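Here the complex is missing one protein chain, while the rest keep their positions.
Going by the order they are written in, the chains are A, B, C, D and E; count residues from 1 in each one.
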Amino acid sequence: MSKSNIVSHLKQKKITEVLSTGKRMDGRAFEDFRELTIKRNILFKSEGSAEVWLGKTHVMVGVKVGTGTPFEDTPDEGVLMTNAEFTPIANAAWEPGPPNENSIELARVVDRGLRSAEILDTHELCITVGKLVQIVFVDLYVLNYDGNLIDACGAGAIAALMGAKRPTFSEGKPTGEKVPLTVRKKPIPVSVIKIGDNFILDPTADEEDVMDARLTVTFDEENHVCTMQKSGSEGLTVDEIKKCINMAQGKAPQNRVKAIGD
Amino acid sequence: MSKSNIVSHLKQKKITEVLSTGKRMDGRAFEDFRELTIKRNILFKSEGSAEVWLGKTHVMVGVKVGTGTPFEDTPDEGVLMTNAEFTPIANAAWEPGPPNENSIELARVVDRGLRSAEILDTHELCITVGKLVQIVFVDLYVLNYDGNLIDACGAGAIAALMGAKRPTFSEGKPTGEKVPLTVRKKPIPVSVIKIGDNFILDPTADEEDVMDARLTVTFDEENHVCTMQKSGSEGLTVDEIKKCINMAQGKAPQNRVKAIGD
Amino acid sequence: MSKSNIVSHLKQKKITEVLSTGKRMDGRAFEDFRELTIKRNILFKSEGSAEVWLGKTHVMVGVKVGTGTPFEDTPDEGVLMTNAEFTPIANAAWEPGPPNENSIELARVVDRGLRSAEILDTHELCITVGKLVQIVFVDLYVLNYDGNLIDACGAGAIAALMGAKRPTFSEGKPTGEKVPLTVRKKPIPVSVIKIGDNFILDPTADEEDVMDARLTVTFDEENHVCTMQKSGSEGLTVDEIKKCINMAQGKAPQNRVKAIGD
Amino acid sequence: MSKKPTTKKTAARKPTARTKKPKVDSWKRADGRAFDELRTLKIESGVLPNADGSAYIEMGRNKILAGVFGPREMHPKHNAKPNEAVLRCRYHMAPFSVDPRRSPAPSRRDQEISMVMRSALEPAVFLERYPRASIDVYIEVLEADGGTRCASINAAAVALVDAGIPMKDLVAACAVGKIEDKLIVDLGDYEDKKGQSDMPVAYMPKLGKVTLLQMDGDLSTEEAGKALELAIEGCKKVYEVQREALKKKYGIDQPQDKPQELPPAEPESEEEPQREES
Amino acid sequence: MSKKPTTKKTAARKPTARTKKPKVDSWKRADGRAFDELRTLKIESGVLPNADGSAYIEMGRNKILAGVFGPREMHPKHNAKPNEAVLRCRYHMAPFSVDPRRSPAPSRRDQEISMVMRSALEPAVFLERYPRASIDVYIEVLEADGGTRCASINAAAVALVDAGIPMKDLVAACAVGKIEDKLIVDLGDYEDKKGQSDMPVAYMPKLGKVTLLQMDGDLSTEEAGKALELAIEGCKKVYEVQREALKKKYGIDQPQDKPQELPPAEPESEEEPQREES
Partner (left out) sequence: MSKKPTTKKTAARKPTARTKKPKVDSWKRADGRAFDELRTLKIESGVLPNADGSAYIEMGRNKILAGVFGPREMHPKHNAKPNEAVLRCRYHMAPFSVDPRRSPAPSRRDQEISMVMRSALEPAVFLERYPRASIDVYIEVLEADGGTRCASINAAAVALVDAGIPMKDLVAACAVGKIEDKLIVDLGDYEDKKGQSDMPVAYMPKLGKVTLLQMDGDLSTEEAGKALELAIEGCKKVYEVQREALKKKYGIDQPQDKPQELPPAEPESEEEPQREES
């Protein structure tokens, strides 16, 4: 997401020119989302899963429930862990390897959205106090990158969790039965990016490549803010931030509908 | 083991020319092995050991028996682990560092040979069901490389295991006594390589350097096949594969005699 | 600490010239220490701490007491662990990353000094025999580097340990109380470096940069030797070593006073 | 990977594949297949917009994506070869592809499979046409159900053609196993684990060469020979599905002019009864 | 980091900082502060002899050092940009800075904070003046007491000026949180952990731009707006302390000519009642 090279500068010029006419390269209006499609429970080895398309951005979210020891300060609570992986098939410039800055940011923003909303009932995940609890892994697996991964993954994570079933235990032993995970809230992230003086939603990879700043805001069902995350190399004024929050807020409900189904 | 550079091409030309006369660079016939010498139990800190020379190829195999937790799905069985290390003293081109593709292949092929033959009685390695079992480590340590590591290490592994003693336990406590490891089979790998239209046994480093393909076949005492592994950058026809299996089968018994002694 | 480049050679020439007049670049005599200042217990999240200045060399030592499992062969003894970190703020040439050769040497020499003197009563650190013991971490954190880290860190480690309090346990449970760590000895390292034919104490970074050899000797309160460590690319004669030991011995008591306070 | 409902891509093929000459042996497997019957097999090419070539395969319940990038400049440069391209393969499993969840860090097994995949595919590629270049084949296993290395090779071969890489032949892969002393093809996960032997094979049908051959278990040399032939029969069935997937995308006769070496249909490939996934 | 007793460095400032216009609300926090009152804040510049620029901050019981190296040649070179300098940040915590001791290896959280710090500082630096160079900002947290990312940004901004890097503005950072449904500034560790929301903000006072904005918790959009404004008020107070630290070192009016862009005092910064640390 550097703006340093010549190609980028040309791209930036072109994109900015088109934006100045009130349109975007792909013909969308500033506030338009590409089509968001989410299919749930398509993997049989995961406790929950969701496949997400947002335009050409394509993500698989898998939920696995394992067991482990609780944290010392919360001996009777299970744990939620979110990881993101940028697979090398998703983008010609991505190389295989350990998580980089961008995949860490993606995982952290989605993770904070889920935790802030206290989405899981972590107490129901306790098997034996202080000894054994259930760990819910949410793996965000990027299969094709064309921008706006946070919004795609955030919606996919909710979809996958809502469809997930966890094994149950009785006196520390597995019962062999599964029950749905309790999902208490449905936080949905929406990102707004700024290019020049323009604010747009659901950026493509090209648009992200030339953005000045991004603000991601996660909303719960009451349209309260659960998390915010600003990134990018430029600052934003207070008015701009408020504008971003409003733009994002407008879109969260419709993405939530896509995530949780009808 | 690349064929990309000029030196390799010259070497390949030379080796192929000599092979076309029915001989090899070192005067051996196609099916001749170099002298295989194996000495057992020469290390006193290992539960078992074998030192192997195959021509100038020189390998030390150490067997250590430790303890650990069993795998979840086999709570009453011990574990066999095979590792290979390409030490930097063994070859001018080898650098110190974590296992690479070639040392992983070596370890995996030898390991699969031992496991396929179900060589150990893993149940006798159980100390406390579900809690503690014995772990048998087979470390293949390459001291000088001149080709055909798989055959040398495979024979050495059997030799080291057959001479190995494991500590015994009673009600979860060490008794201080040692008994021989039960070794139920004696699988022996034999590798055949193809250069041009020629098939030879026991290749040197130079021959491996210019090979088109290799097929390693591991045989048990009944001359049944336990494992196969094809490598190299060329394919083999079905007839060629059958020819390789036959060539390998002919040599397995005599290498087994070297490994297990008289 | 290489002498290979031109700048170093000029520096070496200059330093050696000045030494030949019986003085050092900063005006000190060969046996003079820079001012050593140590403040104790300045961090409230550490069980013990010391901040050390030795000229412009600046080090923070933190002592943390945690719990863990004992070593198999000493089931009723706690553990002392010493680590050193060369932070990138301490020297323009230091890069962030895992411990390198020099930081490992620093940690090892200080660690060996503490262990050789059997400074801690490791038995008092046992909580449950064979299961749980206290682990005392001594972290040497270099904030500014201007030579002679070993002497600065060695004195700081003693200072931090002497001011440290450890949590107490009763029947395996924390009591919520803290008692001072028992510190049985006060080993103090003093380093002598050789440049040409000159032996000097408390070298600066520039002096270390051109040194031929260094001998660090750690002394306990009875002025016995606890550890020695020679480094550098030149050898020392027996007479030179004895001279170094004597020079070091002369300074240990006064540094000990600085470390343990009045 | 399920189909994105609203997009119309080049259609998938969900056929396959009892043998055309039914054997006398009527022994059936746990899932009702005949001994020489493949699992449901579906291959689709061109599924990844950002890759130069790609394919998606479902082989039984395996769900695997292959992406090909290149020929492109080798990075780092010192790994390049002056006289040919370097084929690099990376086999990787998603954390949620198996039970229990696995760490995303590559395992020793992953590295081994990456290596044998490269050996299996290399003989089919005209590497000498792109000196100094790299051709990168990335495999992502989304769901594993036994036989992932064969399924990965099948997807990778199609993805290479899809990337326009000139090929001497396709590579088709299929495993044979032994259960209750019977040889059977294309083992599922449940068969894989209780089998007496497992032998994955990759084959170039036009050139008649085996490029992957591994085996674990216990076979007499006679059985090994029979197993190999049975595996090759399986590979030929896979090959038909691969060609079909490429035809769907590139037209009926030949798939564009770039991968000129795509082999013509084998004569024995006329009939292929369909079988739906249970 | 306590003061080395015998050395006379540029003096520290140990002030701070109730709001100049006392609010009606007289609700007090656990440590007695008003809702909009900062913790004791002390910043000192030029504390590291070997760094090109440096600063030490105590914000509450946080103790943090920032060291700046550069502009200098980028290493490795292929990370350089042809038209501007690259700002690199590394946030690191000493093993003894938290309870229990932490491993010295960088965590995922460290990497995230390093990234947001870079975003927070970048907009304030004239990077285009040093093409191909790197400017390295290293943070060492010696003691952590809540709000380390804000405190680190505050120290880093002063260290950048101390290094003579030309700046468009300073960057001042401060968090706002919600406890018992009340918004409060500059949360301490004990407040951080039981708070309903936490929102760290960094701000360039002269340019009026927010360069760091994160939030976790539960706020209505109205509350979010209020919290943002409250945070900016806090940033402005921090800014005065930063300017004071630079004044102490570089003279009363302007800090040397190199960092020419240091902004003049904001008009509203006249009075600053002092508060001693408890």
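Definition applied: a residue touches a chain if its C-beta (ideal position, glycine included) is under 8 Å from a C-beta of that chain, and two chains touch if they have at least 3 such contacts.
Treat the numbers as computed from the prediction; the structure is a model and nothing was measured.
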Contact list for the unshown chain, restricted to visible chains: B, C
Contact with the hidden chain (one of B:L10, B:A29, B:I89 or B:V129): B:I89
Of B:S49, B:S191 or B:T216, the one touching the omitted chain in the full complex: B:S49
Positions on subunit B contacted by the hidden chain, ascending: 35, 37, 39, 42-46, 49, 51, 53, 56, 58, 60, 62-64, 66, 83, 85, 87-92, 96, 98, 137, 139, 141, 143-146
Footprint left on subunit C by the chain that the document does not show: 2, 4-5, 99, 101, 104-105, 107-108, 112, 115-117, 215, 220, 223-238, 241-242, 245-246, 249
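By definition in this document, only the chains that are shown with their structure count from here on.
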Remotest chain, subunit C as reference, centres from CA atoms: D
Centroid distance [mean C-alpha coordinates] between subunit E and subunit C, Å: 33
Between subunit B and subunit C, centroid-to-centroid distance (C-alpha), Å: 48
Category of the chain touch graph - line, ring, star, complete, other: line
Which pairs of chains touch, using the document's own definition: A-D, A-E, B-D, C-E
